[in-house]
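The structure appears right after this line, and notes come after that.
Only one protein chain is missing; all other protein chains are in place.
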Amino acid sequence: MTISVAVSGASGYAGGEVLRLLARHPEVQIGAITAHSNAGARLGSLQPHLFALADRELVDTTPENLAGHDVVFLALPHGASGAIAAELPGDVLVIDAGADHRLASSEAWEEFYGGDHAGTWPYGLPELPGARAELATARRIAVPGCYPTSAQLALVPGFAAGVLEPDDVVIVAASGTSGAGKSLKPHLLGSEVMGGMSPYGVGGVHRHTPEMEQGFSRAAGAPVTVSFTPTLAPMSRGILTTATARVKPGVTAEQLRAVWEDAYADEAFVHVLPEGQWPQTKAVLGTNHAALQLALDPRTGRLIVVAAIDNLTKGTAGGAVQSMNIALGFDEMTGLSFEGTAP
Amino acid sequence: MTISVAVSGASGYAGGEVLRLLARHPEVQIGAITAHSNAGARLGSLQPHLFALADRELVDTTPENLAGHDVVFLALPHGASGAIAAELPGDVLVIDAGADHRLASSEAWEEFYGGDHAGTWPYGLPELPGARAELATARRIAVPGCYPTSAQLALVPGFAAGVLEPDDVVIVAASGTSGAGKSLKPHLLGSEVMGGMSPYGVGGVHRHTPEMEQGFSRAAGAPVTVSFTPTLAPMSRGILTTATARVKPGVTAEQLRAVWEDAYADEAFVHVLPEGQWPQTKAVLGTNHAALQLALDPRTGRLIVVAAIDNLTKGTAGGAVQSMNIALGFDEMTGLSFEGTAP
Amino acid sequence: MTISVAVSGASGYAGGEVLRLLARHPEVQIGAITAHSNAGARLGSLQPHLFALADRELVDTTPENLAGHDVVFLALPHGASGAIAAELPGDVLVIDAGADHRLASSEAWEEFYGGDHAGTWPYGLPELPGARAELATARRIAVPGCYPTSAQLALVPGFAAGVLEPDDVVIVAASGTSGAGKSLKPHLLGSEVMGGMSPYGVGGVHRHTPEMEQGFSRAAGAPVTVSFTPTLAPMSRGILTTATARVKPGVTAEQLRAVWEDAYADEAFVHVLPEGQWPQTKAVLGTNHAALQLALDPRTGRLIVVAAIDNLTKGTAGGAVQSMNIALGFDEMTGLSFEGTAP
Partner (left out) sequence: MTISVAVSGASGYAGGEVLRLLARHPEVQIGAITAHSNAGARLGSLQPHLFALADRELVDTTPENLAGHDVVFLALPHGASGAIAAELPGDVLVIDAGADHRLASSEAWEEFYGGDHAGTWPYGLPELPGARAELATARRIAVPGCYPTSAQLALVPGFAAGVLEPDDVVIVAASGTSGAGKSLKPHLLGSEVMGGMSPYGVGGVHRHTPEMEQGFSRAAGAPVTVSFTPTLAPMSRGILTTATARVKPGVTAEQLRAVWEDAYADEAFVHVLPEGQWPQTKAVLGTNHAALQLALDPRTGRLIVVAAIDNLTKGTAGGAVQSMNIALGFDEMTGLSFEGTAP
């Protein structure tokens, strides 16, 4: 079976990563490749790493150009995907890498994004409890944000198992610059980012905060609040997330390890590393893998879970393709079965 | 007045940074430059950036070679400085960049470092309350660790002013690789560190943890516990510290800003940035400056303070020279009055 | 058909890259994975990016452990492969990523490497004229050096077509640090390499010089001499080679472009980019692709060809697997058909 797939936003980093993965997906034929201001360009001039697709021409991102495919990936600025999706038939699988359909709460949407809430789609993080059943029949899928992917993989097992206190979660994460996209802003110039680190979105204002809280609260069955601070690291790809929560009284380090190992025992892409080995973003570079490790600090009663993912792969395009595989009945690893590019 | 200074450990990063700063210090004449396995080498072959001292020969790190100077800087592995210092006359100013004499608690020393506690020296972080008076007459000074320097600059004002809860401080920091020294370990190779991030010392086991707690507890007048997680960032220099603590009930964002601005109003090297501007490690590269910013997250009741320093300068050698200036009665900025090297 | 493959030197960068590629090769079953000082270790502790092989144990690099496979990859220090290969049956395909069997000239071997010349094996650069016929029946293959791979891909078409002068070729190349391997040398520490560049092996002394001259001389049918200067760049992977040669009188820019485009018209892995687009090492990161561009400088009469490869993939392990595919009758792209990891 070969399915036809259209990819919008193909001149950006997320769209480019979707194409990188689809180009090696054995069940996929890549149809329309679309962009906005770059329509008409040769793909190879914008994404020179996509040799197999170098001579393909970008067409304009319109419902007409996206129509007629089995699957449509939307890698657009938030606010743009709702209108496009509404024009596509309901039996087309639409996978939105943007934020529009991630949040269930209209209040949270309005507070953090502003404007009208576009509605909620099935959430494409297959490793969450119950997610696969929902994704198997979905024809609209919201791809999680990159930070929430790593944060939820880090802490959801503990909330689902009831071993973590729901209040006072503290998360600090470092992301590569591709997370900020290809936008031409002075602070994203190579001269500015190489050799230094800086924070942004401090004080609970980053848009991924309510998405994390949504995932944790669902798992815990009770409201969870999160203090989240993102930082920009001098690397192109990768997120290293340090997630900490207070442990419920009496829970031991051995119990905690068992909870995480059990949660991911059957997962192909999530790896609780052997004790003593810590996650590195380079080990997951370009892959759909997540590497986790945890430690209980008995002095403070906090559990620290560190998660490493590639923000563009597991954090965006890889998770999107994984969800597509589930929705289409393919083996979940199809097209995603490869190793990290290290060193 | 010209003072003569000896520098030990000159083939390492801390010793090299001491020499870089002293080479431009107008009151200093650099005497013996010592090393261990590199004794006999030309300094320029090991520290090629020190052009003014390139032809100086390294001599062995012995009490004899260090004797006869007004000031001796020790940049040695922990455990080595006590014996050396004991051989130097009491009126020689000895400044130890190592950990041996930082902790007041023997129990903490034994738990985190092991072995016998070498005793406690005046602590060379002049911006701490009361520190300058003690340093002015000190002839033995313990230079703070790099992470504790940034962490204490970030949070001490709040503990001293009584606006922060003493329990459940959470600190996550990213350091450049020079913080790990020049030791030949596989994970410090350029091929390993470039393009990726990883944590280490997770779970409350990093040796700088009790040093942070000591500083916070003194300022708060009550025990403070800290969950501290360090990470390794792909850059040579710099520490970005994200420090969070819960705010006491009723304290407002305006009050918090006033506390920090007041605390550092007269400090030459600590800068509370204007609102909206966040610290960058590149801005302080090679300088003795610390840049701070703070934000109150009303949803979680946590204050987040982010601090950027250069681990080798303000975090080690710059703090050491600043303390030397105080102990010798020089203007505190002597030899340290220069701008960051950016971009 | 599934073939069994053993990989030696698996704790190093070249061996790790062979494993990364073989893990996704559909015709291959990975047998013994060997190392020297790391024998007994879990592969995941040394190569954490190889998730699929993480629990495999490294065994000692002995002829016994390598025996019984259809193919043996040797990723060993030069001087070590000859003795190992001699113990393996003649019908086993042995692919040596080291230098031992690359040079035809014993004099060049002795001058640049020293010691006894181990003999010459078929040379695994399939894009060279006549190479595929020789490789198709070979059971011993010498993988080219990383710099010579890029240099020969850059200039051999011109020598083969007779449009370049054979004397006074000048080549300057920049390599990522993985080209220097995992050896624990101070100048390879992250703190040293990040943010800077330096040369090495200047003055015609780098060991890859005679290998380049061998390839150019064969193509030109006359002796070619090369001035080669390698430099170390602050990146883990990639080689950017700037190769220049004087053009024979009367040859035009159009003729030159036609020569290169014709030479690589049927090559899957070598790409002469459209005019105006220049090679970037990031575009070929982790792939077996080489990207080329050329320009004639009419003021000096020199042709400049710039080539970008990944030193570990096309420059080592990818070229090795490509040669294996040819020697075993597989499609040349088997297991190598994927795109670059960018940004």
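Here the chain labels run A, B and C in written order, and each chain numbers its own residues starting at 1.
Everything below uses one rule, namely that a residue touches a chain if its C-beta (ideal position, glycine included) is under 8 Å from a C-beta of that chain, and two chains touch if they have at least 3 such contacts.
In this text the structure is predicted, and so the values were computed from the model without any measurement.
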{"item": "Full-complex contact with the absent chain, from B:A32, B:L50 or B:V305", "value": "B:L50"}
{"item": "Hidden partner chain, touching residue among C:E57, C:E107 or C:D168", "value": "C:D168"}
{"item": "Residue among C:Q47, C:S191, C:Q214 or C:N325 that touches the chain left out of view", "value": "C:S191"}
{"item": "Option from A:G9, A:G195 or A:G318 whose C-beta touches the chain left out", "value": "A:G195"}
{"item": "Absent-chain contact - pick from C:S4, C:S227 or C:T334", "value": "C:S227"}
{"item": "Contact footprint on chain A, counting only the chain that is left out", "value": "13, 176-178, 180, 182, 184-186, 188-195, 234-236"}
{"item": "Contacts of chain C with the absent chain, listed as residue ranges", "value": "168, 170, 172, 174, 189, 191-192, 194-200, 202-204, 209, 225-227, 229, 231, 233-238, 240, 242, 244, 246, 278-283, 285, 293, 295-300, 302, 304, 306, 308, 342-343"}
{"item": "Chain not shown, touching residues in chain B", "value": "13, 16, 19-20, 23-24, 42, 44-45, 47-54, 178, 194-195, 236-237, 271, 273-274, 277, 280, 282-287, 289, 291, 337-343"}
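Rule of thumb we're sticking to: only the chains that are shown with their structure count from here on.
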{"item": "Angle (degrees, nearest 5) of the CA superposition of chain A onto chain B", "value": "180"}
{"item": "Same or different residue numbers at the chain B/chain C copy interface, by half rule", "value": "same"}
{"item": "For chain A paired with chain B, centre-to-centre distance based on mean C-alpha positions, whole Å", "value": "37"}
{"item": "Residue list for chain C, restricted to those that touch at least two other chains", "value": "13, 178, 194-195, 236"}
